[in-house]
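Only a single protein chain was left out; the remaining protein chains are all shown in position.
Right after this comes subunit A.
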Amino acid sequence: MRQDYEMVIGLEVHVELKTATKIFCSCPTTFGAEPNTQCCPVCMGMPGTLPVLNEQVVEYAMKAGLALNCTIASYSKQDRKNYFYPDLPKAYQISQYDLPLCEHGYLDVEAEEGTRRVGITRIHIEEDAGKLIHDEQKGTLLDCNRCGVPLIEIVSEPDIRSSQEAKAYVQKLRSILLYTGVSDCKMNEGSLRCDVNLSVRKKGVKELGTRTEMKNLNSFQFIQKAIEYEFGRQVELLEKGEAIVQETRRFDQASGKTYSMRSKEDAQDYRYFPDPDLVPIRVLPSRLQAIQASIPILPDQRKKEYVQRYAISAHDAELLAADRATADYFEMAVGKTQYPKLLANLILSEIARHTDKEAIRIPINPGHMAMAAQLFGSGRINSGTAKRLVQMMWEDDRDPETLVVEEGLEQIQDPAILSAAAQEVIAENEKIVRDYVGGKKAAFQALVGQTMKKTKGKGDPAQIQEILRGLLDTK
(Lines give C-alpha, C1' and ligand atoms only; values in the text may rest on other atoms or scores of the structure.)
Protein backbone atom coordinates (compact mmCIF):
# COMPACT_ATOMS: atom_id res chain seq x y z
CA MET A 1 0.00 0.00 0.00
CA ARG A 2 2.55 2.60 1.15
CA GLN A 3 4.97 1.42 -1.50
CA ASP A 4 2.46 2.36 -4.24
CA TYR A 5 2.64 6.01 -3.22
CA GLU A 6 5.28 8.67 -3.20
CA MET A 7 5.41 11.72 -1.01
CA VAL A 8 5.97 15.21 -2.41
CA ILE A 9 7.51 17.62 0.07
CA GLY A 10 8.32 21.30 0.01
CA LEU A 11 9.97 22.97 3.00
CA GLU A 12 9.73 26.48 4.37
CA VAL A 13 12.64 27.16 6.66
CA HIS A 14 12.77 30.23 8.88
CA VAL A 15 16.24 31.26 9.93
CA GLU A 16 17.09 34.01 12.41
CA LEU A 17 19.92 36.16 11.15
CA LYS A 18 22.64 36.86 13.70
CA THR A 19 22.81 40.61 13.26
CA ALA A 20 23.77 42.47 16.42
CA THR A 21 20.57 44.54 16.28
CA LYS A 22 16.99 43.99 15.18
CA ILE A 23 15.66 44.46 11.67
CA PHE A 24 13.91 47.83 12.18
CA CYS A 25 15.39 49.30 15.38
CA SER A 26 18.64 49.19 17.31
CA CYS A 27 17.60 46.76 20.07
CA PRO A 28 20.00 43.85 20.63
CA THR A 29 19.02 40.35 19.46
CA THR A 30 20.77 38.29 22.14
CA PHE A 31 18.95 35.06 22.94
CA GLY A 32 17.71 34.26 26.41
CA ALA A 33 17.60 37.75 27.96
CA GLU A 34 15.09 38.59 30.69
CA PRO A 35 11.63 39.15 29.14
CA ASN A 36 11.01 42.63 27.74
CA THR A 37 14.53 43.91 28.35
CA GLN A 38 15.42 44.05 24.65
CA CYS A 39 12.64 46.09 23.18
CA CYS A 40 11.83 49.73 22.46
CA PRO A 41 8.86 51.78 21.21
CA VAL A 42 9.69 50.80 17.61
CA CYS A 43 9.72 47.00 17.96
CA MET A 44 6.80 47.21 20.39
CA GLY A 45 4.77 48.98 17.70
CA MET A 46 3.98 52.06 19.78
CA PRO A 47 1.93 54.75 18.00
CA GLY A 48 3.96 57.10 15.82
CA THR A 49 7.07 54.96 15.66
CA LEU A 50 8.56 53.95 12.32
CA PRO A 51 10.70 51.07 11.04
CA VAL A 52 14.08 51.71 9.47
CA LEU A 53 15.64 48.74 7.69
CA ASN A 54 18.90 47.36 9.09
CA GLU A 55 21.19 47.14 6.05
CA GLN A 56 23.06 44.22 7.60
CA VAL A 57 19.87 42.16 7.23
CA VAL A 58 19.82 42.76 3.48
CA GLU A 59 23.49 41.87 3.27
CA TYR A 60 23.07 38.61 5.21
CA ALA A 61 20.00 37.63 3.22
CA MET A 62 21.88 38.29 -0.01
CA LYS A 63 24.78 36.22 1.27
CA ALA A 64 22.45 33.32 2.02
CA GLY A 65 20.81 33.74 -1.38
CA LEU A 66 24.11 33.71 -3.25
CA ALA A 67 25.35 30.68 -1.28
CA LEU A 68 22.12 28.91 -2.29
CA ASN A 69 22.59 29.78 -5.96
CA CYS A 70 19.78 32.35 -6.07
CA THR A 71 19.32 35.33 -8.33
CA ILE A 72 19.36 38.53 -6.27
CA ALA A 73 16.67 41.05 -7.22
CA SER A 74 18.04 44.48 -8.08
CA TYR A 75 14.68 45.86 -6.89
CA SER A 76 12.56 44.35 -4.16
CA LYS A 77 10.14 45.74 -1.62
CA GLN A 78 8.70 45.03 1.79
CA ASP A 79 5.04 44.33 2.39
CA ARG A 80 2.71 44.21 5.35
CA LYS A 81 1.08 40.91 6.24
CA ASN A 82 -1.94 41.89 8.31
CA TYR A 83 -3.32 39.67 11.07
CA PHE A 84 -4.27 39.98 14.70
CA TYR A 85 -2.32 38.04 17.29
CA PRO A 86 -1.12 39.21 20.70
CA ASP A 87 2.53 38.44 19.91
CA LEU A 88 2.44 40.77 16.88
CA PRO A 89 2.52 44.34 18.26
CA LYS A 90 1.71 46.21 15.04
CA ALA A 91 -0.92 43.64 14.02
CA TYR A 92 1.05 43.24 10.82
CA GLN A 93 4.32 41.53 10.07
CA ILE A 94 6.70 43.29 7.73
CA SER A 95 7.64 40.66 5.18
CA GLN A 96 8.11 40.44 1.42
CA TYR A 97 5.25 39.34 -0.78
CA ASP A 98 5.53 39.48 -4.56
CA LEU A 99 9.05 40.83 -4.96
CA PRO A 100 11.39 38.83 -2.67
CA LEU A 101 15.09 39.61 -2.39
CA CYS A 102 16.27 36.21 -3.71
CA GLU A 103 14.76 33.74 -6.17
CA HIS A 104 15.44 30.65 -8.29
CA GLY A 105 18.17 28.92 -6.29
CA TYR A 106 18.94 25.30 -5.58
CA LEU A 107 20.70 22.96 -3.20
CA ASP A 108 22.29 19.53 -3.84
CA VAL A 109 21.68 16.85 -1.24
CA GLU A 110 23.13 13.33 -0.87
CA ALA A 111 20.20 10.90 -1.16
CA GLU A 112 20.01 7.12 -1.35
CA GLU A 113 20.17 7.22 -5.14
CA GLY A 114 23.03 9.74 -5.27
CA THR A 115 23.01 13.51 -5.47
CA ARG A 116 19.62 15.17 -5.85
CA ARG A 117 18.97 18.81 -6.65
CA VAL A 118 16.25 20.59 -4.64
CA GLY A 119 15.02 23.86 -6.08
CA ILE A 120 14.75 26.98 -3.90
CA THR A 121 11.78 29.07 -4.96
CA ARG A 122 12.59 32.18 -3.00
CA ILE A 123 14.23 33.70 0.06
CA HIS A 124 12.70 36.77 1.63
CA ILE A 125 13.41 38.89 4.68
CA GLU A 126 10.90 39.49 7.46
CA GLU A 127 10.60 40.26 11.17
CA ASP A 128 10.01 37.72 13.92
CA ALA A 129 7.07 38.04 16.32
CA GLY A 130 7.23 38.12 20.12
CA LYS A 131 6.64 35.19 22.43
CA LEU A 132 3.59 34.38 24.50
CA ILE A 133 4.24 32.79 27.85
CA HIS A 134 1.26 30.93 29.30
CA ASP A 135 1.38 31.03 33.08
CA GLU A 136 -1.29 29.25 35.10
CA GLN A 137 -1.36 31.88 37.79
CA LYS A 138 -0.67 35.06 35.87
CA GLY A 139 -2.41 34.20 32.61
CA THR A 140 -0.85 34.82 29.21
CA LEU A 141 2.20 37.08 29.28
CA LEU A 142 3.94 38.74 26.37
CA ASP A 143 7.72 38.88 25.88
CA CYS A 144 8.67 41.38 23.16
CA ASN A 145 12.39 40.54 23.08
CA ARG A 146 12.00 38.53 19.88
CA CYS A 147 9.77 41.13 18.16
CA GLY A 148 11.73 42.42 15.18
CA VAL A 149 14.52 39.85 15.25
CA PRO A 150 15.44 39.48 11.57
CA LEU A 151 14.46 36.31 9.75
CA ILE A 152 14.90 34.91 6.30
CA GLU A 153 12.30 32.47 5.01
CA ILE A 154 13.71 29.94 2.57
CA VAL A 155 11.01 28.29 0.47
CA SER A 156 11.89 25.13 -1.46
CA GLU A 157 10.26 23.70 -4.54
CA PRO A 158 8.21 20.52 -3.93
CA ASP A 159 11.25 18.46 -4.96
CA ILE A 160 11.78 16.36 -1.86
CA ARG A 161 10.63 12.71 -1.94
CA SER A 162 11.46 11.18 1.45
CA SER A 163 11.93 12.05 5.09
CA GLN A 164 15.65 11.28 4.75
CA GLU A 165 15.89 13.73 1.88
CA ALA A 166 14.04 16.34 3.93
CA LYS A 167 16.51 15.83 6.74
CA ALA A 168 19.46 15.93 4.36
CA TYR A 169 18.08 19.14 2.83
CA VAL A 170 17.79 20.89 6.19
CA GLN A 171 21.22 19.62 7.23
CA LYS A 172 22.78 20.90 4.04
CA LEU A 173 20.94 24.21 4.36
CA ARG A 174 22.17 24.54 7.91
CA SER A 175 25.71 23.67 6.89
CA ILE A 176 25.76 26.31 4.13
CA LEU A 177 24.20 29.00 6.32
CA LEU A 178 26.72 28.28 9.07
CA TYR A 179 29.50 28.57 6.49
CA THR A 180 28.29 31.99 5.39
CA GLY A 181 28.02 33.05 9.04
CA VAL A 182 24.60 34.65 8.65
CA SER A 183 22.93 32.57 11.36
CA ASP A 184 23.87 30.28 14.21
CA CYS A 185 21.06 27.92 13.08
CA LYS A 186 20.33 26.59 16.57
CA MET A 187 17.20 24.51 16.25
CA ASN A 188 16.86 24.17 20.02
CA GLU A 189 16.84 27.97 20.42
CA GLY A 190 14.45 28.39 17.52
CA SER A 191 16.90 30.19 15.27
CA LEU A 192 16.15 27.56 12.60
CA ARG A 193 12.52 26.44 12.31
CA CYS A 194 10.96 24.27 9.67
CA ASP A 195 7.48 24.08 8.13
CA VAL A 196 6.74 21.00 6.04
CA ASN A 197 4.27 20.96 3.14
CA LEU A 198 3.42 17.41 2.18
CA SER A 199 1.15 15.70 -0.32
CA VAL A 200 1.07 12.16 -1.67
CA ARG A 201 0.32 10.69 -5.07
CA LYS A 202 0.37 7.27 -6.71
CA LYS A 203 3.77 6.52 -8.16
CA GLY A 204 3.91 7.50 -11.82
CA VAL A 205 1.18 10.14 -11.45
CA LYS A 206 2.19 13.64 -12.50
CA GLU A 207 -0.46 15.77 -10.77
CA LEU A 208 0.17 16.89 -7.22
CA GLY A 209 -2.16 15.76 -4.46
CA THR A 210 -3.78 18.03 -1.87
CA ARG A 211 -1.17 19.14 0.63
CA THR A 212 -1.13 19.75 4.33
CA GLU A 213 1.25 21.99 6.21
CA MET A 214 3.00 21.15 9.46
CA LYS A 215 4.41 24.16 11.25
CA ASN A 216 7.38 24.87 13.49
CA LEU A 217 9.20 21.55 13.58
CA ASN A 218 12.32 22.28 15.58
CA SER A 219 14.47 19.16 15.38
CA PHE A 220 15.63 16.78 12.67
CA GLN A 221 13.92 13.96 14.53
CA PHE A 222 10.56 15.75 14.58
CA ILE A 223 10.84 16.62 10.90
CA GLN A 224 11.34 12.96 10.01
CA LYS A 225 8.69 11.67 12.40
CA ALA A 226 6.09 14.21 11.30
CA ILE A 227 6.71 13.37 7.64
CA GLU A 228 6.47 9.61 8.18
CA TYR A 229 3.28 9.94 10.20
CA GLU A 230 1.65 12.37 7.80
CA PHE A 231 2.58 10.25 4.78
CA GLY A 232 0.95 7.21 6.37
CA ARG A 233 -2.12 9.19 7.35
CA GLN A 234 -2.67 10.58 3.87
CA VAL A 235 -2.10 7.21 2.16
CA GLU A 236 -4.57 5.58 4.53
CA LEU A 237 -7.21 8.21 3.76
CA LEU A 238 -6.73 7.85 0.01
CA GLU A 239 -6.87 4.06 0.25
CA LYS A 240 -10.18 4.41 2.08
CA GLY A 241 -11.35 6.60 -0.78
CA GLU A 242 -11.41 9.74 1.37
CA ALA A 243 -10.19 13.16 0.34
CA ILE A 244 -7.26 15.01 1.91
CA VAL A 245 -8.29 18.33 3.46
CA GLN A 246 -5.97 21.22 2.70
CA GLU A 247 -5.12 22.42 6.18
CA THR A 248 -2.47 23.34 8.69
CA ARG A 249 -1.62 20.51 11.08
CA ARG A 250 0.22 20.56 14.35
CA PHE A 251 2.81 17.89 15.13
CA ASP A 252 2.52 16.59 18.67
CA GLN A 253 5.95 15.65 19.99
CA ALA A 254 4.64 13.29 22.65
CA SER A 255 2.40 11.13 20.46
CA GLY A 256 4.34 11.56 17.21
CA LYS A 257 1.04 12.32 15.46
CA THR A 258 -0.27 15.35 13.60
CA TYR A 259 -3.52 17.09 14.46
CA SER A 260 -5.68 19.48 12.44
CA MET A 261 -5.24 23.15 13.43
CA ARG A 262 -7.18 25.07 10.82
CA SER A 263 -8.48 24.31 7.35
CA LYS A 264 -8.05 26.37 4.21
CA GLU A 265 -11.58 27.71 4.64
CA ASP A 266 -10.52 29.37 7.90
CA ALA A 267 -7.36 30.63 6.26
CA GLN A 268 -6.86 34.33 6.88
CA ASP A 269 -6.75 36.97 4.19
CA TYR A 270 -3.51 38.72 5.03
CA ARG A 271 -4.32 41.77 2.90
CA TYR A 272 -0.71 42.15 1.81
CA PHE A 273 0.28 45.59 0.54
CA PRO A 274 3.58 47.46 0.18
CA ASP A 275 4.67 49.00 3.49
CA PRO A 276 4.49 52.76 2.94
CA ASP A 277 6.89 53.40 5.83
CA LEU A 278 9.76 51.72 3.97
CA VAL A 279 11.49 52.44 0.71
CA PRO A 280 12.21 49.80 -1.96
CA ILE A 281 15.42 47.78 -1.60
CA ARG A 282 17.73 48.48 -4.51
CA VAL A 283 20.85 46.39 -4.97
CA LEU A 284 23.58 47.85 -7.12
CA PRO A 285 25.85 45.49 -9.10
CA SER A 286 28.89 46.75 -7.19
CA ARG A 287 27.32 45.80 -3.89
CA LEU A 288 26.30 42.41 -5.22
CA GLN A 289 29.86 41.77 -6.34
CA ALA A 290 31.28 42.77 -2.97
CA ILE A 291 28.97 40.35 -1.19
CA GLN A 292 29.66 37.59 -3.69
CA ALA A 293 33.36 38.07 -2.99
CA SER A 294 32.79 37.74 0.75
CA ILE A 295 31.26 34.26 0.47
CA PRO A 296 33.68 31.59 1.66
CA ILE A 297 34.41 28.37 -0.24
CA LEU A 298 31.28 26.32 0.40
CA PRO A 299 31.00 22.68 1.56
CA ASP A 300 30.28 21.22 -1.88
CA GLN A 301 33.43 22.67 -3.34
CA ARG A 302 35.53 21.54 -0.39
CA LYS A 303 34.03 18.07 -0.55
CA LYS A 304 34.96 17.81 -4.23
CA GLU A 305 38.51 18.88 -3.47
CA TYR A 306 38.92 16.35 -0.65
CA VAL A 307 37.76 13.52 -2.89
CA GLN A 308 39.92 14.55 -5.84
CA ARG A 309 43.06 15.70 -4.09
CA TYR A 310 43.24 13.42 -1.07
CA ALA A 311 41.31 10.36 -2.33
CA ILE A 312 38.98 10.60 0.66
CA SER A 313 35.66 8.79 0.24
CA ALA A 314 32.64 10.89 -0.80
CA HIS A 315 30.93 10.00 2.46
CA ASP A 316 33.83 11.08 4.66
CA ALA A 317 34.46 14.16 2.54
CA GLU A 318 30.82 15.27 2.95
CA LEU A 319 31.10 14.83 6.72
CA LEU A 320 34.40 16.71 6.93
CA ALA A 321 33.14 19.59 4.76
CA ALA A 322 29.72 19.93 6.42
CA ASP A 323 31.04 21.91 9.36
CA ARG A 324 33.19 24.88 8.51
CA ALA A 325 35.32 24.71 11.64
CA THR A 326 36.03 21.00 11.07
CA ALA A 327 36.86 21.56 7.42
CA ASP A 328 39.12 24.50 8.28
CA TYR A 329 40.79 22.32 10.89
CA PHE A 330 41.33 19.50 8.43
CA GLU A 331 42.82 21.92 5.94
CA MET A 332 45.20 23.35 8.52
CA ALA A 333 46.43 19.87 9.43
CA VAL A 334 46.48 18.12 6.08
CA GLY A 335 49.60 19.86 4.81
CA LYS A 336 51.62 18.42 7.69
CA THR A 337 51.07 14.75 7.00
CA GLN A 338 51.56 12.33 4.15
CA TYR A 339 48.46 10.43 5.23
CA PRO A 340 45.36 12.60 4.60
CA LYS A 341 42.93 9.65 4.68
CA LEU A 342 44.23 8.57 8.09
CA LEU A 343 43.99 12.18 9.27
CA ALA A 344 40.36 12.36 8.11
CA ASN A 345 39.57 9.10 9.92
CA LEU A 346 41.14 10.29 13.13
CA ILE A 347 39.22 13.60 13.04
CA LEU A 348 35.86 12.05 12.14
CA SER A 349 36.04 9.20 14.64
CA GLU A 350 36.98 11.60 17.42
CA ILE A 351 34.19 14.06 16.48
CA ALA A 352 31.71 11.19 16.45
CA ARG A 353 32.37 10.80 20.19
CA HIS A 354 31.24 14.39 20.82
CA THR A 355 27.97 14.52 18.84
CA ASP A 356 26.04 15.72 21.86
CA LYS A 357 27.47 19.17 21.31
CA GLU A 358 25.86 21.55 18.77
CA ALA A 359 29.12 23.01 17.57
CA ILE A 360 32.38 21.14 17.77
CA ARG A 361 35.69 22.86 18.27
CA ILE A 362 38.61 20.47 18.33
CA PRO A 363 40.88 21.57 21.19
CA ILE A 364 43.99 20.07 19.60
CA ASN A 365 46.69 21.87 17.71
CA PRO A 366 46.19 20.84 14.04
CA GLY A 367 49.94 20.12 13.88
CA HIS A 368 49.58 17.61 16.70
CA MET A 369 46.67 15.93 14.93
CA ALA A 370 48.71 15.73 11.73
CA MET A 371 51.63 14.26 13.64
CA ALA A 372 49.36 11.57 15.10
CA ALA A 373 48.31 10.62 11.57
CA GLN A 374 51.95 10.66 10.57
CA LEU A 375 52.99 8.37 13.48
CA PHE A 376 50.17 6.04 12.56
CA GLY A 377 50.81 6.07 8.83
CA SER A 378 54.54 5.47 9.24
CA GLY A 379 53.88 2.49 11.51
CA ARG A 380 55.33 3.93 14.70
CA ILE A 381 51.97 3.47 16.39
CA ASN A 382 49.05 1.26 15.51
CA SER A 383 45.49 2.40 14.81
CA GLY A 384 44.19 1.74 18.31
CA THR A 385 47.03 3.76 19.79
CA ALA A 386 46.41 6.54 17.29
CA LYS A 387 42.81 6.89 18.48
CA ARG A 388 43.92 6.70 22.11
CA LEU A 389 46.51 9.37 21.42
CA VAL A 390 43.88 11.72 19.98
CA GLN A 391 41.70 11.19 23.05
CA MET A 392 44.70 11.96 25.29
CA MET A 393 45.45 15.14 23.33
CA TRP A 394 41.75 16.20 23.50
CA GLU A 395 42.14 16.20 27.31
CA ASP A 396 45.66 17.59 27.36
CA ASP A 397 46.99 18.97 24.10
CA ARG A 398 50.64 17.83 24.09
CA ASP A 399 53.07 16.90 21.36
CA PRO A 400 52.07 13.35 20.29
CA GLU A 401 55.65 12.23 19.67
CA THR A 402 56.62 13.12 23.25
CA LEU A 403 53.50 11.36 24.50
CA VAL A 404 54.41 8.24 22.54
CA VAL A 405 57.91 8.20 23.98
CA GLU A 406 56.91 9.06 27.56
CA GLU A 407 54.03 6.62 27.66
CA GLY A 408 55.89 3.94 25.68
CA LEU A 409 53.22 3.70 23.04
CA GLU A 410 55.38 2.76 20.09
CA GLN A 411 54.16 -0.09 17.99
CA ILE A 412 55.90 -3.41 18.71
CA GLN A 413 57.16 -4.84 15.45
CA ASP A 414 59.97 -7.08 16.79
CA PRO A 415 59.07 -10.59 15.46
CA ALA A 416 60.74 -12.24 18.46
CA ILE A 417 58.56 -10.39 21.00
CA LEU A 418 55.37 -10.82 18.98
CA SER A 419 56.12 -14.51 18.33
CA ALA A 420 56.71 -15.16 22.03
CA ALA A 421 53.41 -13.47 22.90
CA ALA A 422 51.57 -15.48 20.25
CA GLN A 423 52.99 -18.73 21.52
CA GLU A 424 51.91 -17.89 25.05
CA VAL A 425 48.35 -17.16 23.85
CA ILE A 426 48.21 -20.48 21.96
CA ALA A 427 49.41 -22.36 25.02
CA GLU A 428 46.87 -20.64 27.30
CA ASN A 429 43.81 -21.02 25.02
CA GLU A 430 43.65 -24.65 24.03
CA LYS A 431 39.90 -24.64 23.50
CA ILE A 432 39.89 -21.64 21.14
CA VAL A 433 42.79 -23.12 19.24
CA ARG A 434 40.86 -26.40 18.87
CA ASP A 435 37.80 -24.49 17.63
CA TYR A 436 39.91 -22.72 15.03
CA VAL A 437 41.66 -25.83 13.82
CA GLY A 438 38.26 -27.54 13.77
CA GLY A 439 37.08 -24.94 11.21
CA LYS A 440 35.69 -22.07 13.33
CA LYS A 441 37.28 -19.13 11.51
CA ALA A 442 35.84 -16.58 13.96
CA ALA A 443 37.95 -18.03 16.72
CA PHE A 444 41.02 -16.52 15.02
CA GLN A 445 40.03 -12.93 15.93
CA ALA A 446 39.84 -13.91 19.59
CA LEU A 447 43.42 -15.13 19.44
CA VAL A 448 44.54 -11.90 17.72
CA GLY A 449 42.81 -9.90 20.43
CA GLN A 450 44.46 -11.92 23.20
CA THR A 451 47.87 -11.40 21.60
CA MET A 452 47.26 -7.65 21.27
CA LYS A 453 46.38 -7.59 24.93
CA LYS A 454 49.68 -9.30 25.79
CA THR A 455 51.45 -6.44 23.97
CA LYS A 456 49.37 -3.91 25.90
CA GLY A 457 47.65 -2.96 22.66
CA LYS A 458 50.91 -1.90 21.07
CA GLY A 459 51.56 -4.85 18.78
CA ASP A 460 51.44 -4.51 15.04
CA PRO A 461 48.06 -6.12 14.21
CA ALA A 462 49.12 -7.20 10.71
CA GLN A 463 52.26 -8.90 11.95
CA ILE A 464 50.43 -10.59 14.81
CA GLN A 465 47.94 -12.07 12.36
CA GLU A 466 50.74 -13.31 10.15
CA ILE A 467 52.62 -14.92 13.04
CA LEU A 468 49.48 -16.55 14.47
CA ARG A 469 48.57 -17.98 11.05
CA GLY A 470 52.07 -19.39 10.68
CA LEU A 471 51.95 -21.01 14.09
CA LEU A 472 48.40 -22.40 13.81
CA ASP A 473 48.37 -23.52 10.19
CA THR A 474 51.30 -25.90 10.85
CA LYS A 475 49.20 -27.66 13.46
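Quick notes
The definition used in the following text is that a contact is a pair of C-beta atoms (placed from the backbone, for glycine too) under 8 Å apart; a residue touches a chain by one contact, two chains touch by 3 or more; residues count from 1.
Note that contacts and distances are computed from a predicted model.
A chain of the complex is left out here; the name its UniProt entry carries, from "Glutamyl-tRNA(Gln) amidotransferase subunit A", "Heme exporter protein B", "Oligopeptide ABC transporter permease" or "Flagellar hook-associated protein FlgL", is "Glutamyl-tRNA(Gln) amidotransferase subunit A".
Considering the full assembly, A:89 is the residue among A:10, A:65 or A:89 that touches the omitted chain. Residue A:53 is the one among A:11, A:53 or A:160 that touches the chain not shown. The omitted chain makes contact with just one of the residues A:34, A:113, A:207 or A:269: A:269. Think of the hidden chain as still there; on subunit A it touches residues 41-42, 44-53, 80, 82, 84, 86, 89-92, 142, 269, 271-273, 275-279.
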